[in-house]
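As you look at this complex, bear in mind that one protein chain is not there, while each of the others sits in place.
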Amino acid sequence: MNIDFTKLFFTFLGLMIVLNWGLLMSAIMRKIGARVAGRYGIPWFQPWVDLIKNYAVRSQITHGIMFYLGPVFRLSGGVGLFLFMPILFGSNLWSNFSFQGDLILILYFQFFGMLGMALGAGEGGQPHSFIGISRGLSQFTTIEVPMTLAVISLAVQYHTLSISEIVAAQQGGIMNWTMFTNPFATAAAMLSLLGAFGHSPFDLVKAPNEIPIGPPTEYHGTFLGVLRTNAAILHVVETVLFMNLFFGGASNWFELIIKSFLIYFWSVFVGMVFPRFRIEQSVVWFLKVPLILGIIAILLL
Amino acid sequence: MNREFLYIVLTIFLGVASIVLSFISIHSKKLSLAVIAVGVVSLFASILFLLMSAPDVAMTEAAIGSGLTTLIFFYVLNKIKKSDA
Amino acid sequence: MINTEYFTLGHISLLLGFILIIVGFWGILTQKNIVKIILAFSIADAGINILIVSLGYVIGKTAPIIDGSVVQKAGIDVSDSIVDPVPQALVLTSIVIGFGVTALMLAYAMKLFTAKKTLHINKFNDLKW
Amino acid sequence: MLKNIIIAVILIVFAVLFFDLFMLYEARTGLTGIAQYYAQNGAKEVGAANLVTSIVVTYRGFDTLGEVTILFVAASIISFFLKLKENDESKNISSKDTTEILVTASNVLVPVIFLFGIYVFINGHLTPGGGFQGGAIIATGVALMILANPNIKINTQIIHWVESISGVGYVVVGIFGLILAGGFLDNKITGLGEFGALFSAGAIPIIYSFIGLKVGAEISNILNKYQKSQKND
Partner (left out) sequence: MVTPIFIVATALGVGFAIGVLNKFGRNFTGALVLAALSFMTFISFQWFYALTFNNLSEAYVFTGGFKPPFAINLLMGQYESIATLMINLIGFLGAVYLYKSLKERGSDAQVVYLILIMALNVLVMTRDIFNLFVFSEITSVAIAGLILLEKGTRSISAGFKYIIATSVISTIFLIGIVFAYFITGTLNIDDFIGISLSTYKGGTIVVFLIMISAVLELKPFPANGWGIDIYEASEAGFSAIISAATTTASLFVLYKIMAFAGAEWNYYIALIGMITFIGSNLLGLKQDNTRRMLGYSSIGQVGLLITILGFKDILGENAPFIFFGILISHYFAKAGLFWLSGIINASNLKAWSIIRKKPILLFLMGTFIFALIGFPPFPSFFAKWTLVMDLVKTGNIVWVIGILLGSLFEAIYLFRWFGYAIKGDAEKTEEYKIEFHKIIPVWIVALSLYVLGYFIAQYNEFTSVINFIPLAFVALIFAIDFMPVLIKNTIAIIGMIFYFYTIYPQLDNLRLIFEVIFLIGGILALIAGYLHKGKRIGFYPVALLMYAGLTGILEAKTTLEFFYGWELMTAGSYFLIIRGKRSMTHALSYMLFSLAGAYAILTAFGIASVGQSTWSLSIINNIQYIPLWAYSLLIIGFLTKTASIGLHIWLPGAHAEAESDVSPMVSAILLKAGVFGIVLTLIGMGAENNQYSELVYVLGWLGAITALIGNLAAVFQEDAKRLLAYSSIGQLGYIVFGFAMMTHLGWLAAFTYTINHFMYKSILFLTIGAVVLRVKTHNMYEMGGLIKKMPFAFIAVLISIIALSGVPPLSGFAGKWLLYNAVILKGWYLQGAIAFFSGIIAFLYLFKLISSIFLGQLKDNHRNVKEISIWFIIPIYILIVGLMIFAAKPELILQPLGTMISQYFPEGGLNWNGGMATTSIGYWHGTHIMIIVGIMFAILFSWLAFLSRKAQKVKQFNIVYSGERPFTPETTHVSYNIFAGYNKALGFLVLPWITDFWTLTTNIVHDISGFVRRIYSGNGQTYLTHIVLYVVVIYFVFFN
């Protein structure tokens, strides 16, 4: 592999853009959420403040090497997804390292971060982490099923597993988007996205409104900073993935920002409307509606 | 033919008697009676053997079948009776 | 009238043999007293012996002994004058065997009786299934 | 009762089988098969007047050996089956005294019976009767002895000796037949002799004597065991 420093630079730049856009997007969403609830909400720069504060905490503790590695795995997962994802259509520089692996790589690389995080949190020895992980993993398995069906459906539809080629196939008008050419697959995938983001009604994993339980319970300071960094990146990358697969991709940053915002907004919107599911409810729910949609998507091929 | 006819009549008589005796032996409550009845059946059989020109068989049946066998039966009966008493 | 073809000494004794066997079996299968069962075996034995001998019977022929006064020297063909000697030989064996077996059964009966003080066959079912 | 009915049904069906057999039978008017051969050649080949004897002792001598063996086996089994406790011999049978007549009769009759038995088996090749009949007669004599005097001590050793020697003798004569004549138990190890005479028919008188003695001894043995078992309470 010849090291292409230009590309490395653009990749790093892209990562920074994505990170900041992710932070901003989360601030906007929380603001909207607060307004809907009749609160004032946070200032738009609050995520940056939090992040800096976390990174700057001086006294830190660790529970062992795996505890240490947990956030690293998590962030590697997020960054890795970004690395293997073509960000802008038609641009070699913004396509990162997506030519080393295809859609299946992306699907499986999602697990990388999760698994590491689960292990790290496990070593923390905090029972609430365990509970959070077990819920998270349980829910995650079922989220992925409709997603997989959708991906298979796409792969068959476009006869490729390369994301770039899938995007390419959707060019030339809004009616070429997968959203219209394969609505069932899109619907299945969009429902599974709700779970992937872990917003209400699927937010039992972290249970944010109560005492801080969930996988990151034991993490704080720098570790928490790393996790939040990852969250910001991951949100954007996932929306970009959906954008690429179902909504025609983006050929410039502006288009990317609009589309990713809308996709992200969809999950927040649902979250504001529906109350939280218990874990077995969400598992069953994902195996009902989205799964059926996914199967229809495949059967219609 | 006369002799043959006589034999037949005798055989029928012996046969009917044997069958009756064997039923008696099977259904009698008294064991010693039953044993004697069987001994007599055996004896009748040996007469029948004589009628059928089988003197060797007749001798054997008389000595073993109706004699010794009956004797052994009585040994057993005796033994049982003594234990009952 | 009686069909003479079926009214020979052989037929009648054969029939008697069969009847005695069946009666013996009846006793064997229905009597509960072990001595009675053994008696029934004796009856069946007698029946078989009668049956065998009657199979060897030839109408009006003499015993298979070559009488010295009638026959002057060895080697004469007597096949026209005697009954079949083979079944008689078999029956001799059968009688002796029957005696041996009966003696053994009776020995068993005595042993069984000493073991349980009864001769009821239903009581000796300690081996089953 | 139901069981008896079922058994009756089974036996009736069984009788059908017998009826099929019965219908096979037709009255014979002559000899066929091996019987005819025996009738034609028996006297010549074996030299015995009594054809049944020639069949029993020679033609089907092997059966007879087996037959003797059965008695022997039965006697052996009964003897280890009804075995007394060794020190029980002294105990007398508590039976009523037998009548005088029986005792006297037995004293007179037993030797006669024995002699008659011997006569029957020695003449087995000439007249009706033979080893089995003779043996049975001898055994009857023994039975009479026992009945007359329940406490009599039959000398079991003698019975054993007789039984053993006659048995071994039988087998040895058989082997002589194998070596000297045409096969195991062949009677032609000596000359056939004059037809109809006492010492004729080759080894048949010898063999029949052995058989007679053996059968007599075996049956006596069985009777003796039964007799002894009476006191084994």
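For clarity, chains are labelled A, B, C and D in written order, and residue numbers in each chain start from 1.
Just so it is clear, a contact is a pair of C-beta atoms (placed from the backbone, for glycine too) under 8 Å apart; a residue touches a chain by one contact, two chains touch by 3 or more.
In this text, all values refer to a predicted model and were calculated from it rather than measured experimentally.
K.L.:
Checking the contacts here: which visible chains does the omitted one touch?
P.N.:
A, C, D
K.L.:
Which of these touches the unseen chain: A:W21, A:W94 or A:F109?
P.N.:
Touching the chain that is not displayed is residue A:F109.
K.L.:
For the chain that's not shown, point to the residue among D:N50, D:S106, D:N187 or D:S229 touching it.
P.N.:
D:N187
K.L.:
For the chain left out of this view, which of A:M29, A:L75, A:A169 or A:V270 touches it?
P.N.:
A:L75
K.L.:
Specify the residue from the set A:F140, A:F184 or A:F197 that touches the hidden chain.
P.N.:
Only one of A:F140, A:F184 or A:F197 touches the chain omitted from view, namely A:F140.
K.L.:
Across the whole complex, list the residues on subunit D that are touched by the chain not included here.
P.N.:
Within subunit D, the residues that touch the unshown chain are 6-7, 10-11, 13-14, 17, 20-21, 24-25, 32-38, 45, 58-63, 65-67, 69-70, 72-74, 76-77, 79-81, 83, 160-161, 163-165, 167-168, 170-172, 174-175, 177-178, 181-188.
K.L.:
Residues of subunit A in contact with the chain that isn't shown?
P.N.:
Counting over the whole complex, subunit A touches the hidden chain at residues 1, 55, 58-66, 68-69, 71-73, 75-76, 79-80, 83-84, 97, 99-105, 108-109, 111-112, 114-115, 118-119, 122-128, 130-131, 133-135, 137-138, 140-142, 144-145, 148-149, 152-153, 155-156, 159-162, 217-218, 220-223, 225-226, 278-281, 283-284, 287, 294-295, 298, 301.
K.L.:
List the residues of subunit C that touch the chain left out of this view.
P.N.:
Contact residues on subunit C toward the absent chain are 21, 25, 28-29, 32, 34, 37, 41, 44-45, 48, 51-52, 55, 86-87, 90, 93-94, 97, 100-101, 104-105, 108-109, 111-112, 115-116, 121-122, 124-129.
Assume only the chains that are shown with their structure count from here on.
K.L.:
Counting C-beta pairs in contact, which chain pair has more, C-D or B-D?
P.N.:
Answer to which pair has more contacts is C-D.
K.L.:
Give the identifier of the chain nearest to the protein's overall CA centre, each chain being represented by its own CA mean.
P.N.:
So the chain sitting closest to the middle is C.
K.L.:
Starting from the mean Cα coordinates of subunit A and subunit D, work out the distance between those two points in Å.
P.N.:
Taking the mean C-alpha position of each chain, the two centres sit 107 Å apart.
K.L.:
I'd like the Å distance between the centres of subunit C and subunit D, where a centre is the mean of that chain's Cα atoms.
P.N.:
Each chain reduced to its C-alpha mean, subunit C and subunit D end up 16 Å apart.
K.L.:
Could you please state the distance in Å, as a whole number, between where the Cα atoms of subunit B are centred and where those of subunit D are centred?
P.N.:
19
K.L.:
Which subunit C residues sit where two or more other chains touch them?
P.N.:
Touching at least two other chains: 8, 10, 15, 26, 30, 56-57, 59, 63-65, 82, 88, 92, 95-96, 99, 103, 106, 110.
K.L.:
Find every residue in subunit B that makes contact with two or more other chains and list them.
P.N.:
Answer for subunit B, listing residues that touch two or more other chains: 55-56, 60, 64, 68, 72, 75-76, 79, 83.
K.L.:
Which chains touch, pair by pair?
P.N.:
Every pair of chains in contact is listed here: B-C, B-D, C-D.
K.L.:
Tell me, which parts of subunit D touch subunit B in their complex?
P.N.:
These residues of subunit D touch subunit B: 50, 52-53, 120, 128-130, 132-133, 136-137, 139-140, 143, 219, 222-223, 226-227, 229-230, 233.
K.L.:
Taking the touch rule as given, give the residues of subunit C at its contact with subunit B in the complex, in rising order.
P.N.:
Of all residues in subunit C, those touching subunit B are 7-10, 12-13, 15-16, 19-20, 23-24, 26-27, 30-31, 33, 35-36, 38-40, 42-43, 45-46, 49-50, 53-54, 56-57, 59-65, 82-83, 88, 91-92, 95-96, 98-99, 102-103, 106, 109-110, 113-114, 117, 119.
K.L.:
If you look only at subunit B, which of its residues touch subunit D in the complex?
P.N.:
Those residues of subunit B that touch subunit D are 55-56, 58-60, 63-64, 67-68, 71-72, 75-76, 78-79, 82-83.
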